[in-house]
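The structure under discussion is supplied below as C-alpha cells; questions concerning it will follow.
As you look at this complex, bear in mind that one protein chain is not there, while each of the others sits in place.
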C-alpha cells in the first residue's frame, strides 16, 4: 500500500506502469484519475485544495486498509494533491490490483466514494469574479450507503 | 474512440497518459488492465489468445459504441492482444473518460463484462503437461444481466 | 460459403476454414449436413449448447437464415478480457 499526499504533480503513466508491474498473481489493475474540470461558464482560473496535514494521511490509510479488509486485493495506491491546480491538471489517483476484476473495480469505487466525503480535503474555485468553496454534494454522501 | 487488436505488447503508462491528456472537461478517467495470471499450480508456460480477425474489431466497436450511447463519456479506448503471452504480461486494457466518476466506472465495467463474453477471443493455457482451452465462466455470462 | 472454426472446434475439425457448397437454409441445417459428412464434424457438433455461431461476423443463433450469407463461423463461448 502506498499513500501520498503531495503538492507536486504526479505522472499518471509512470505511476500506473510502476503499480502494475511485478504483480504476477494480480489479473486485474484498475486506476481512477481525477482531473480539474473547468466551470460551466468556462472561467475557472484555478482550484485551490486545502487539507489537514497529519489527519489526511491517517484518513487515507484507514480508507485504504478498510478496502484491503473488504476485498481480495494485492495492492492499493492513493495519491492526492493539495495546493493550486489549473483546469486539466490531475488532482488525484487511486489504483487497485486484484486477482479478479470485480474486486479491483469495487475497491476503486469504494476508495473514491470515501475519499470524496471522508478525507479532509476542501476545494476552492477561483475565477476572475471571486472565490467559492465547493459545496459537498448530497449524492456523494449518499454514495457511501452502498458500502 | 480507439480500438486496437494487436499482437504486440502495449505500454500501459504511455497509453494511460496519452488517453488522459487533452480532456479538459472530463473530470474522471478510469483504466482497467488485464494481466496474465499464473495457474494455481504455478506452472503456466504461456497463454495463447486466438481471435477472429474482422469480427473482433467489429464486435469491440459495437461494445464501445453501446457504452458511449449509455453513459455520458468523452472518450473510450480498447486495446486487446492476441498471440502468445507469458504470466505477468498485459493482455488488454480499456479506458474511459467522463465528466463524472460514476459514468467512467460503470462504462469501464460494462466494457469488461462484454469483452469477456461477447468479443471473439479464446484463451489457451499451455503448461509442460499439455494445453487446455480456458472454459467460459457462468459468472461472466451472468455479469451481463446487470446491464 | 466460407465456414470458419475457432479454438477447440477448429482443432477437432482439423481446419480453420473451408468453402462449403450447401443448400442449407439455416445454420442448423448446415450443421446437420456437416455432421453427416464425417465423424470429426459429428464430434465437434455433438453438443450445440457448447457452441456459438456467427453469421457474416455477427453473433446469432442456430435458427439464423443463411440466405445471402457469405461467412459462417463456429466456436466455443468466448473468453476475452
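Letters are used for the chains, namely A, B and C, taken in the order the chains are written, and counting of residues starts over at 1 for each.
Going forward, contacts are C-beta pairs under 8 Å (C-beta built on N, C-alpha and C of every residue); 3 or more make two chains touch, one makes a residue touch a chain.
Bear in mind that the values here come from a model prediction, so they are computed numbers and not experimental data.
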Chains on display which the left-out chain touches in the complete complex: A
For chain A, the residues touching the chain missing from this view: 34, 50, 52, 54-55, 58-59, 80, 91-92, 112, 115-124, 133-136, 140-141
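In the analysis below, only the chains that are shown with their structure count from here on.
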Intercentroid distance (Cα basis), chain B paired with chain A, Å: 23
Chain A-chain C separation of Cα centroids, rounded to whole Å: 48
Chain B and chain C, separation of their C-alpha mean positions in angstrom: 26
Junction residues of chain C - those touching two or more other chains: 81
Residue list for chain A, restricted to those that touch at least two other chains: 101
